[in-house]
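Left out: one protein chain. Kept in place: all the others.
First chain written, first letter: the chains are A, B and C, and each begins at residue 1.
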Amino acid sequence: MPAAPPRAFASDNAAGAHPAVIEAIVAANEGHALAYGSDRWTAEAEGRLGELFGPGSEAFLVWNGTGANVMALATMVHPADFVATTEWAHIAVDETGAPERIVGAKIVGLPAADAKLRPEQIDALDRYRGDMHHAQPGVVSITQSTELGTVYSANEVAAVCEAAHRIGMVVHMDGARLANATAALGGTLATLRSFTVDAGVDVLSFGGTKVGAVGGEAVVYLNPTLATRAKYVRKQVNQLPSKMRFVAAQFNALLEGNLWIELATHANAMASHLWGLTSEIPEVVLGAPPAVNSVFPILPSEAIAPLQEWSFFWDWDATRAQVRWMTAWDTTVADVEQFAAGVRHLLG
Amino acid sequence: MPAAPPRAFASDNAAGAHPAVIEAIVAANEGHALAYGSDRWTAEAEGRLGELFGPGSEAFLVWNGTGANVMALATMVHPADFVATTEWAHIAVDETGAPERIVGAKIVGLPAADAKLRPEQIDALDRYRGDMHHAQPGVVSITQSTELGTVYSANEVAAVCEAAHRIGMVVHMDGARLANATAALGGTLATLRSFTVDAGVDVLSFGGTKVGAVGGEAVVYLNPTLATRAKYVRKQVNQLPSKMRFVAAQFNALLEGNLWIELATHANAMASHLWGLTSEIPEVVLGAPPAVNSVFPILPSEAIAPLQEWSFFWDWDATRAQVRWMTAWDTTVADVEQFAAGVRHLLG
Amino acid sequence: MPAAPPRAFASDNAAGAHPAVIEAIVAANEGHALAYGSDRWTAEAEGRLGELFGPGSEAFLVWNGTGANVMALATMVHPADFVATTEWAHIAVDETGAPERIVGAKIVGLPAADAKLRPEQIDALDRYRGDMHHAQPGVVSITQSTELGTVYSANEVAAVCEAAHRIGMVVHMDGARLANATAALGGTLATLRSFTVDAGVDVLSFGGTKVGAVGGEAVVYLNPTLATRAKYVRKQVNQLPSKMRFVAAQFNALLEGNLWIELATHANAMASHLWGLTSEIPEVVLGAPPAVNSVFPILPSEAIAPLQEWSFFWDWDATRAQVRWMTAWDTTVADVEQFAAGVRHLLG
Partner (left out) sequence: MPAAPPRAFASDNAAGAHPAVIEAIVAANEGHALAYGSDRWTAEAEGRLGELFGPGSEAFLVWNGTGANVMALATMVHPADFVATTEWAHIAVDETGAPERIVGAKIVGLPAADAKLRPEQIDALDRYRGDMHHAQPGVVSITQSTELGTVYSANEVAAVCEAAHRIGMVVHMDGARLANATAALGGTLATLRSFTVDAGVDVLSFGGTKVGAVGGEAVVYLNPTLATRAKYVRKQVNQLPSKMRFVAAQFNALLEGNLWIELATHANAMASHLWGLTSEIPEVVLGAPPAVNSVFPILPSEAIAPLQEWSFFWDWDATRAQVRWMTAWDTTVADVEQFAAGVRHLLG
């Protein structure tokens, strides 16, 4: 076997933090600053997020993605509402029932082969309106980019939002990989706005962790009428960082000069490169080129374990020998080439 | 007015992180490491915490104090149990109803002038056992050091645990300021064990944030039979850090050479010094010398606002003009002396 | 001992149903009627309740008192609100934590020697408004008549409502014994309105069970803006009777000719009579004459068990040898006299 790459393709969560983030943490460690967000770093981060999304928006820094989603949903539902999402959604399958337990709402995972909700699926939810035996249509939650590595176009998001609003639902976007979607769709702040605030999204979970933070996310209320209970709910769902300056400093570093988009653009490009190199290997069955930073190849099943032992990655769907290779902000061209060489070596 | 001290006396949460913690974060930022705790820093931190409390214990790293408490309680209650604590308890008054919402249990805040539960109060809870109209005695939660800056002796904790266990309750200790209590009671690891595992505490919230971390706590199951659902519940209550190595690295830095006890010993000493200097000022009404790192003086009410404007601190009980001065791991003798001089200047 | 009375003084819950209620159930058992309230008995009951409280009100029939309270509160709180009530409140101490579990809100039991909240206690809750670390002032819940057998005057209720509304809270009245309070305060429908809708109460739990029903209560929204989610929440909290006509028929029987007030007037009178006869017995320590249908005497402690064995009643506060004697809609003068004779015989 060739040498394994120093950075494997397990997850963007396996990457460390960007040096600018670390520097920002170091720099923020100066003297005393009031806790719970009454500090200048938080003011700056809230200001920067406000600039991204416009003056009506309100941003709240939190610890992690599940927490961001739970906080968002808890401020969006009425009693007896349900949350409609896809069968692939993180809130539906990867949060250990946190939304059901903490939000107290039913999460309905609708079928979606590409992990993207369709407006017609939302239209169909209107049949439950007024039925006292059924939870009521409250929130539509979409993930951008999705759990399957697909991306909604701005028009698609707008169509979802329009369908939802038409029947009195509000829209949450789980943006744990918002950066990768922004990069994929154009890579500018105008791109970001086009599929969030301009498309009609009400509340956004804005991910920092996967794109180079140590740990930090934001819940951004693009529809500020939903933010009235946000600061209480943040605390209530265990998402209020006491020394908040250290979360804020990370956001400030990532937002400075649009570093977060730059890093995601790079991660996406590395996945494309990996797709390109491995699609030439006959034993690797690949779909279309990746939209963002993950590739989901089907491999000869006997090859998976040796390959994982050489350079770890996760199974995706064991029943069909599908695995996931994911790039991160720090994946290098050499990492990709070494990894592809190993795959070729083992499978070829 | 004299110059205000560079570090005010608002809170130990207002302090930054100890340099060793920052260095540990920087050092942990090397390459890739699997997320959610499958990394060597977490293994080390769990090992270190295991050594502190013995082989039967199990430790889980989490984000913050409210989260640690909620996670602990959620694994300790049976359906329809209540949690008994004091009227001053953080879980009862400072967590925005998180325990009620997430744990789903009634929190009963018993009267306690010094924020310490008495065994007799626990004995009295047995009258509810078997009454189907009343929530059942499930968990006793005590805070060490308490919200009023008092400290349970090891014997007092043992008596609480014995009373609780006698009637089938289990004991949670909220140790957001565990370090300060450890320092106050002797300052050794034996001290720590004496009032936790040796005293019969079942589950411990072990605070890192207030004693010099950027942000990080641990839930430690001293009674491992209660830990069977812990890893699921941690995720479910939004307390599973993805890049966990960065929380673990902080703990490793604080536990190395018992730094955390050293820092708390210093913070406690600074509070004593502040008490000593300000108790000489006739207009400052003080109680007994502080056990840990906070002083609760009563001041002439017209002096409070000017003093806060000069060097900020929080009101405690506005109805009796009582305020709180709190020291931190980084409070210096000069800070104390400058602050005391300012108080004397303004009040004298 | 003299013969024990055929009806003891254990509880108004121990009484059966008034014959008119049983007749109404029998009469409602004719043929088919759509379930879940789409039947003519329910329409009639809702209409009758609407007439009692005015055209703006909306009534929802439910199974039981705890359910009525939980349903009411679940439609009244915002996320992170708390419910303020007294330390004696049924919702605080006699519902096995149902409000915390199902509503997800903190229940704060304020001290009240006579189980009546004072406006000043509500005023004081405003200090929590805006504090993100504390649950927010959401609902004031008062019980009429109270758990201690006291009654708020219409003016007292109005003052509570005014204080609550002034700081943005809404008011729930637990009227499990609304009939007894109505009887005590004048016994007319105008009386009823004076301390409910006219006084500013927002949502009312209207008790039928204790005043002669087999089982049935209503949640009445006097403030209809709070009713928008009521029908969904009723189902969600397990309080939607499928064959609702049988609950409605009971209400129709009780409301017809104000039977419910007549029955409560009688129960109250029986308690007064019992008080009168037993207050002459020197060993029985009684307070003021009862406002409604319960008496709370202190007895020689050695006499309690024999007396209970002769004719059962419940302990109230065992630490001071206080018991509770409660009359019901069917208590007779002979019951009272036989019981008083037994007390005199045993204690005299």
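Just so it is clear, a contact is a pair of C-beta atoms (placed from the backbone, for glycine too) under 8 Å apart; a residue touches a chain by one contact, two chains touch by 3 or more.
This structure is a prediction, so every number in the text was calculated from the model and none was measured.
Student: Over the full complex, note down every shown chain the hidden chain is touching.
Tutor: A, B, C
Student: Identify the residue among A:Ser11, A:Asn64, A:Thr96 or A:Asn180 that touches the chain left out of the display.
Tutor: In the full complex, the listed residue that touches the missing chain is A:Thr96.
Student: Just one of B:Asn13, B:Asn29, B:Thr66 or B:Gln136 touches the chain that is missing; which is it?
Tutor: B:Gln136
Student: Using the document's definition of touch, tell me which of B:Ala4, B:Ala80, B:Ile167 or B:Leu189 contacts the absent chain.
Tutor: B:Ala80
Student: If the hidden chain were put back, which of C:Ala45, C:Ala59, C:Ala92 or C:Leu240 would touch it?
Tutor: C:Leu240
Student: Identify the residues of chain B touching the omitted chain, counting contacts across the whole complex.
Tutor: Listed in rising order, the touching residues are 36, 74-75, 78-80, 104, 132-133, 135-136, 229, 231-236, 240.
Student: Which parts of chain A face the unshown chain closely enough to count as touching?
Tutor: Touching the chain left out of view, chain A contributes residues 80-82, 93-97, 100-101, 104-107, 132-135.
Student: Under the stated touch rule, tell me which residues of chain C contact the chain that is not displayed.
Tutor: 6-8, 10-11, 13-17, 19, 22, 25-26, 28-36, 63-67, 70, 95-98, 101-102, 209-210, 214-215, 232, 235-243, 246-247, 312, 328, 330
Keep in mind that, in the parts below, only the chains that are shown with their structure count from here on.
Student: Select the chain at the greatest separation from chain A, using centres from the mean of Cα atoms.
Tutor: C
Student: Just how far, in Å, is the C-alpha centre of chain B from the one of chain A?
Tutor: Using C-alpha averages as centres, the distance is 33 Å.
Student: Starting from the mean Cα coordinates of chain B and chain C, work out the distance between those two points in Å.
Tutor: Distance between chain centres, rounded to whole Å: 42 Å.
Student: Approximately how many whole Å separate the CA-defined centres of chain A and chain C?
Tutor: 50
Student: Which residues does chain C have that touch at least 2 chains other than itself?
Tutor: Only 80, 104, 132-133, 135 qualify.
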